[in-house]
Structures are given as C-alpha cells and as structure tokens.
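One protein chain omitted, others in place.
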Amino acid sequence: MAETVLEFKNVTWRYEGTPKKGRNALEDVSLSVKKGEYVGIIGANDAGKSTLCRLCNGLIPNSFNGDLSGDVFVNGRNIKDIPTAQLAGEVGSVFADPEAQLSQISVFDELAFGPSNLEVPREEIIKRMEETMDIMGIRAFRDRSPFSLSGGEQQKVAIASVMTMTPEILVLDEPTSNLDPIGTESVFMIIDELNKKEGMTIILVEHEIELMAQFVDRFIVLDEGQVILDGTPEEVFSHRDVFEKIGIFVPTVTEIASIADKKYGSWDGSKYPITLNEMLDKIDERL
Amino acid sequence: MKDISLYIPGNSFFHRCDCRVKLLFIAVYTVIAYMFFTPSVLAFLFVTAMVFNVIAIGSKAFTHLMTKMVVIMMFFLIIIHGFVNPVGVTPATVYGHTITLPFFGKYTVEGFYMGLVNWLRLSSVILIAELFVTTTSPAEMMSGFHKIGLPYNFCFMLSASLQLIPISTREANIIASAQRARGLSEKTLVDRFKGLVPMFVPLVVSSLGRMETMSMALESRAFGNTTKPTELRDSHFKKSDFAAAALAIVMLFAFAGIRAVYGSLDIVNQISSIRDIFALSFIGR
Partner (left out) sequence: MSNSAEKKVIAKVINLEHVYPVAKGSEGIHALKHVNLEFYEQEITAIIGQNGSGKTTLSKHFNGLLRPTSGQVIINGRDVAKRRVSEMAKEVGYVFQNPNYQLFCATVREEIRFGLKNLKLKESEIKEKTVEILDEFGLRSIAGKQPVSLGMGTKKVVALASVCAMDPEILFLDEPTTGQDQRGKTRLGNLALQMKEAGRTIMIISHDMEFVARYADRVVVMTKGEVIMDGTPEEVFSNEEVMERAMIKPPQTYAIANHIRDKDDSFPCVRLDADLTAKLLTEKGLLK
C-alpha cells in the first residue's frame, strides 16, 4: 500500500474579514491522499476548492490572514513546521491565469526560476530543465518569451516551471479555465502523463467533469466548505441526488444511463458508465 | 505580441560578448567623452561606436530608433547652441564671430562649436549604449545587472515590469473596447475625460487580480528564499571578453594620458570661423 503524502486533519479555515454571518471557507475537512494518486476536486463556485489548494502548498496560512484550526501534513510533516520555500519544492502549484504566473524573460529563465531560488546547483538545474523540456514537449520554446506563446503553451510552461523544483505533489487550480478546447486537452494529456509515467501525485480542481472522469482515480466533492463525497468516479457519480442538490451535473453518459434505468427501465443493472468510451462499448455489445 | 525590448537577435562578436564588457565600454566611452572638449577625439568615439553598431547589426544600425534619436539631436543641439549661446557670455560676444542669417538673426560660431561638441559627446554615449541594448537579450541584461552588483530583487522587479507593459497595454485596449461598446461617447475632449473612470477602475481591478495570482505563483516558486539564486548563465569571461575588456581599459588610459599632457583641447578661444573649428581641431594649432 502506497504511503500517504498529504493529509488534512479536521481542517477549518476562515478568511480574515469574512462577515459575521458568513461561513468558514473550509469546515472540518479531513482527507488523505496517497502517493501517485490522481485526485479531482469538484464543487460549485465558492465551495472551498481554491482554499483547499492553498492549504496544500502552505499559501494558507503563510500568505493569507485568517483562523486555522486542525492540521495539514505533507509527507508526514506539519506544514506549520516547514519553511515556505522548502514546501514549494515539495508541492508544486499551478493557477488558472497562465500569464499571471509567468514572470521571466524567456521560457529557459522561467524553468530555472524556481530551482535557482532554492539555490539548487547549476548543473542540477540544467539537468532538470533538459528532462522537463522533453517530458512537457516545450523544447522548441526554450528561448522564446513566455508571453509570445498561446494559452495552452503558457500553461505547459507554468507546469514545467514547477516541475523543475521536483515536487512530489502537483496542485492545479483550474488550469484550463482560460484555454480553448485544444489547449485544455493538451494540458489534460500532460497532467495524465505526469501522473502515469512520472508517478506524480496530482490534485486537480476543474469544472470539466466529463474530461476529468476519463483520467482521475478519485473525486472529492466539496460543498460550502465541506467534503460531501469522496471516492472513485463510479462511487461518487452514483449519488446523483447529491449532485443535483449542489448544482453540478454528472457526466452526460452517466445521466443517460440513470434515466434509462429509472424512467425507461432499460438498464441491465450493471454499473453506470462514467466516460463516453464505456458507454460506446456497452452499446457496441448490442449494435 | 509586440516585443517592447530593443534587442536585435544575432550572432556577431558583440552578441557573444559578455554583458559586463559592454557595460564597461559604456562607462569608458562616457568618461572619455567628458574628458575632452574637442571635436576630434569625440568624433573618434562617435565613428568607432557607429562602426561597432554596423558590425553588430549591419544596416539596421542606421535605421535603429536610437540612431534616429542621434540625428534629431544633431539638429536641436547645433541649431540651438548657435543661436542662443547657452553658456551666456561666450567668446562670440567678445570676439564677435557671428554669421548673420536672413530672418533668423545672429548665429555664433562659438555656439556652433559648443553644439557640435555636446552633440558628439551625447551621441557617442547613446551609440555605445545602442550597441549594448541591441546585442544583449533582456535575460542577459538582467543577469548582467545582477552580476555587477544590483540586488536580485531589483533586477527581478525590472524584468517583471518590462513583461507587464505589453499585457497591460492589451488589457487597456480590451477595456476601452468594452466601454465603447457600452455607449461611452468619445466625441469631445470632455467625453474623453469622463471616460477615464470607466477605463481606470477595471484596469486597476484586473491588475489587482493578476497581482494576487502572481504573488501566489512567485511564492510557490520560492521567490524571496534567497538573495543569491543560482546563476545559470556562464559567468566566466571568454578570451575574447578579456581582449575586449583590455581594449576598453587601454583606450581609457591612453586618453587619460592625452588629457593629462594636453588638457581638454578646448579651442573655443581660438576660433573665428567654422572653417577654423575643423582646421584647428584636426590639423592642430
């Protein structure tokens, strides 16, 4: 059994300046993530998804003011005891707006920025950059300005620029929300590759549930700061009533299966499909 | 996206040259230019700087923005000096070496001399600076600034703000479109003035949003962890760098020697016509 790399124990967080009648951003959240797991986090806007991300990489409580109770452990150590810079080397973060994350003059400098801030020796940085450029397929952009790239390419550079810090966990907060479908797909592909080939632990916040369903091992559903569902995609999507209540759709194929089952009585009792391919395979049996 | 830096990629001697050597050249040229008060030495600096530029970027050296600036300055400095005598009482008023131009009035020979000297001085410095900015990529420039001792945070701020200019410009354009599409009138000056608020507020709001992400991203990449991040670019001088640096230093000492022996070679007291200026400064007294 794989080791636990990230653990939340009864974490409650309230941002400073939240009005009295406002709720806590996170309320008594407990969860643990194993090494190499690919976790999708979904929920309506303001459900606490971004807050959860910020806790993984120590931005909360280091850069945000508010009240924290409970503990977050990364690789068995409490984030309160890990210096922020060191934590940055263990948990890599990618955000929604690709341009706002990039600050350097060339892609080369962008990739070097993180490790050089950690004073990693020069040869080691070069080695990591070479590897990362190959994995991410961004070698062609090496000397270009990050700002001359398309959104999808920029987001790849942003991911690459945290990869060079060799984190074990990658936390991505809506990395595709500013991208077009081609960009979105290429980012999903690269994240999947990092998970499958490089064995990275992935925490992904997204709205693209159908696309996520193809890749993730596990979904965590947040609502009003609380974890309301946590399990494999099949387990989670079987709670259609919960999804309806919090205003998120399950994948259309799951919806179709469920309607066929409940309304038309035409489902054969097997598990509902999660992805389009599962549904098509099922149909092919009888076509 | 439009690149705002003045860098012209290439592979000339000066492109390969270490950024610090180029900064040394700027320093040496500036010091020499202000040691002398004669067109001959300054013309030497001017011509060499121009030749360097041509070697570095070819014919673009003549059309580059900074070269154009030098040409514009020529008109202003030489004409203004000739007419207004910026140093007040000059030998011209004493000796009366003036040329009377129809409609324009008196143009003093000594004023011309001073204009010429000042123009050559400034343009030599500008042209050698042009060599620096056209042959040094912004990335090298930043690491160069850091190498010569400017604080890392300062260099970062400088480069990050350079990056922000095109983004903010593009954003400002989108916001302008957004407000025009809401019927913001742009017919009169008053309209345009009123339009500043609808332009300004969204620009600030969106910049603040970006700043938040940016600061989180920087923190996630350990920015601020050290004031001495690992230097990635080759910081060793190559042989050619040593040679170029030596040349600069030799130049500095040679001209310092000339200056010590002959003084600043100021001949403003001896000229009585424009012909004199060239005769005296290039052929000798």
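Think of it as A and B in the order they're written, each chain with its own count starting at 1.
The rule is short, and it goes like this: contacts are C-beta pairs under 8 Å (C-beta built on N, C-alpha and C of every residue); 3 or more make two chains touch, one makes a residue touch a chain.
Treat the numbers as computed from the prediction; the structure is a model and nothing was measured.
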Absent-chain contact - pick from B:V54, B:I148 or B:I174: B:I174
Residues of subunit A in contact with the chain not shown: 43-46, 96, 150-151, 174, 177-178, 180-183, 207, 210, 247-249, 251-253, 255-257, 259-260, 263-264, 266-268, 276, 279-280, 282-283, 286-287
Touching residues (missing chain, whole complex) on subunit B: 171, 174-175, 177-187, 197-198, 200-202, 205-206, 209
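In the analysis below, only the chains that are shown with their structure count from here on.
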Interfacial residue positions of subunit B with respect to subunit A in the complex: 1, 3, 137-139, 142, 156, 159-160, 162-163, 166-167, 209-211, 213-226, 228-232
List of subunit A residues in touch with subunit B within their complex: 54, 57, 59, 62-63, 84-85, 88-89, 91-93, 95-97, 99-106, 108-109, 112-122, 125-126, 145, 147-148, 158, 161-162, 165
